[in-house]
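Pasting in a structure now, in structure tokens, and then I'll have a few things to ask.
Only a single protein chain was left out; the remaining protein chains are all shown in position.
Each chain gets a letter, A and B, in the order it is written, and its residues are counted from 1.
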Amino acid sequence: MTVSEKDVEQLAFFSRLDLTAEDKAAYTKSLNTILDYLAMLKELDTGAVEPAAHVLPVKNVFREDSLRQGLERELALANAPEVEEGAFVVPRIV
Amino acid sequence: MRLHTLPVHRLGELMERKEFSSEELVRNYLEHISRVEDEIKALVTVTEEAALAQARAVDEKRARGEEISPLAGIPMAITDNICTEGVKTTCASRMLYNFVPPYDADAAARLKRAGAVLMGKCSMDEFSIGPAEEKSGFFSARNPFAPEAAPGGPSGGAAAVAAGEAAFTLGSDTAGSLRRPAAFCGVIGFKPTYGRVSRYGLISYASSLDQIGPFTRDMTDLALVLNIICGRDAKDSTSAAVAVPDFNKSLINDVKGLKIGLPKEYLAGAEPGVAARVREAAGKLEELGAVCEEVSMPHTAYALPAHYIISSAEASSNLARYDGVRYGLRVDAGDVLGMFSKTRSRGFGEEVKTLIMLGTYVLGAANYNDYYVKALQARTLVRQDFDRAFEKFDCLITPASPAIAHRKGKETADPLAARLSKTCSVPVNLAGVPALSLPFGMVEGLPVGLQFITRHFGEEILLRVGYTLQQNTDQTRLKPGLAC
Partner (left out) sequence: MSRYEAVIGLEVHVELKTETKLFCGCSTEFGQAPNTQVCPVCLGLPGSTGVLNKKVVELAARAGLALNCKIGAYTWFDRKNYYYPDLPKGFQISQVFRPIAYQGYLDIEVDGRDKRINITRAHIEEDPGKLVHSSGSIMTSSSSFVDYNRSGMPLIEIVSEPELRSGAEAKAYLEKLKAILEYTGVSDVKMEQGSLRCDANVSVRPAGTAALGTKTEIKNMNSFRAVQRAIEYEVDRQIDVLEDGDRVVQETRAWDENKGITMSMRSKENPDYRCFIEQEVSPIELSDEWIEDLRVTIPELPDARRKRLVAEHGLPAYDAGVITSSLSLAEFFDATLEKFPDAKKISNWIMGELLRLLNARGMELGESKITPAGLASLLKLIEKGSISNKIGKEVFEAMFQEGKEPAQIVKEKGLSQISDEGQLTQIIAEVIDKNPKSVADFQSGKEQAIGFLVGQVMKATRGQANPGVVNAMLREKLAE
């Protein structure tokens, strides 16, 4: 076993997911199944191999510093669950 | 006339000859959709009113004698992870159940400008990751060849084309979602080179692997659609500044002298019936003048774990924006932390959550080198396998999937089992190379798909090989037995 229920609790917190006790056990099991499988990569000798940083060797893709019409505020807020006075509303932070 | 089985180029010709108008064509499709959709479940949204309006606009344009594109007035559908302005785009997730994008994906905008008529949005796996949950109002499509066959991944786009609900569709491919469903449903699926089609408006699953591409009925249609959707987009940094050829010119019925490699690692893992079909196709190509040879791609087995790690890492980050603040589902709670966690727990399905936590794990400071960096190194090795192969071969032929579509219930809910069926498709995403999935006969009454792979931006070769096979065998055009 690679991850414990305690680890999964931490992963869930970092991922902003709430898990019930039942969930925790189930995810621990499935994550361990996957991690066991992924362990096969360990046998691959990658000593001096350069990690693939980007898919294609594309670089310096820029735009000029010129204004582009954005969204009307109404449209920007249209999908929001809660809006007040032109802003997105969230519950208490601390 | 059974219009919903004709390819795009035939429909275009008939409209040009005034056999019927685009509006009549769209009405015909809408009627057909209402007949088969209950069984096929390929479309999560049908945009009837807008489709008719668009069709009428094309008819007027045609009546005025204006120049129009070969796709003008043609019914299409777009998978529900590609943004369409003003039309709900949900990724088959409860998280985005009500999301209406204020903008079009670049590929969608190009098709609209070409006059293609949007009939609706195709069903898919949730965020392309795991089965959509019926209880959240979403579902996976059925295979028109056998409704009892389990859905072959996010297959709405493939099923819609096979079942005649759209003349062509647009989907995306991160681990094979254009190629495997195409194979299962007996249609053509095409994953272009990474960067060939703009990713602007494609809702990210794994940014370095995702690519938009079409499902079509034949190779001629494929060229027509690629001509519209390919090309540099200034809104997407990963969009390639590489000239786009006229793909119609790649429809050459000739493979003489082409060197085609058969990677033995791909064939070794395939079901015997599928492997036999691939060898048969290779034989046919040799008959037509190509040279086929076995080739070894030694790192193929590592592609799947590397892909698993990279896609989970990128997905864990890409799916972090779903927090209930700006769009989509919100589950209320007393504070922000509670709101975030409750929203995400309710909004995402089980497989999505598993993948997010896996990604969080492999990127964690303690595991980063052992997993994430290691996977990037494996990715380099997989790519080098391709580079070496393409020094010698013009393209490779493999199965699109090691197996035919599973019968319902056989493919378990185990995410690992589902992944293992992607061994033939994921190396292509890791390397960013283009690949064609082409139907080639059946096994046990279900379609088999070939996969042709070539070097970056070498799409023309794939069109040529596919077209030649299509012109010289009757194996590439399969008709579902269902009432389609």
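Of note:
The rule is simple: a residue touches a chain if its C-beta (ideal position, glycine included) is under 8 Å from a C-beta of that chain, and two chains touch if they have at least 3 such contacts.
Quantities reported herein were computed from a predicted structural model and do not represent experimental measurements.
Looking at the complex as a whole, the chain kept out of the display touches A, B. Annotation: of B:Ser69, B:Thr89 or B:Thr300, B:Thr89 touches the absent chain (contact as defined above).
Contact with the chain that does not appear here is found for just one residue of B:Phe145, B:Phe168 or B:Tyr200, B:Tyr200. Remark: the omitted chain is touched by one listed residue; of B:Phe168, B:Tyr372 or B:Phe440 this is B:Tyr372.
Screening B:Tyr29, B:Phe99 or B:Tyr308 against the full complex identifies B:Phe99 as the residue touching the chain left out. Only one of B:Ala313, B:Leu329, B:Cys424 or B:Val448 touches the absent chain when the whole complex is considered: B:Ala313. Although one chain is not displayed, its contacts with subunit A can still be listed: residues 13-14, 16, 53-55, 58-71, 73, 76-77, 84-94. Taking the complete complex into account, residues 81-83, 89, 91, 96, 99, 101-103, 105, 199-204, 207-208, 234-238, 313-314, 316-317, 319-323, 325-327, 336, 340, 360, 363-365, 368, 372 of subunit B touch the chain not shown.
The working rule: only the chains that are shown with their structure count from here on.
By the touch criterion stated above, subunit A contacts subunit B in their complex at residues 3, 7-8, 11-12, 14-19, 27, 30-31, 33-35, 37-38, 40-42, 44, 46, 49-56, 58, 61, 63, 71, 75-76, 78-82, 88, 90-94. The touching residues of subunit B, when paired with subunit A in their complex, are 98-100, 102, 194-195, 208, 234, 237-238, 240-241, 299, 301-302, 305-306, 308-309, 316, 320, 323-330, 332-342, 344-345, 348, 353-354, 356-358, 360-361, 364, 370-371, 373-381, 383, 414-416, 430, 432, 456.
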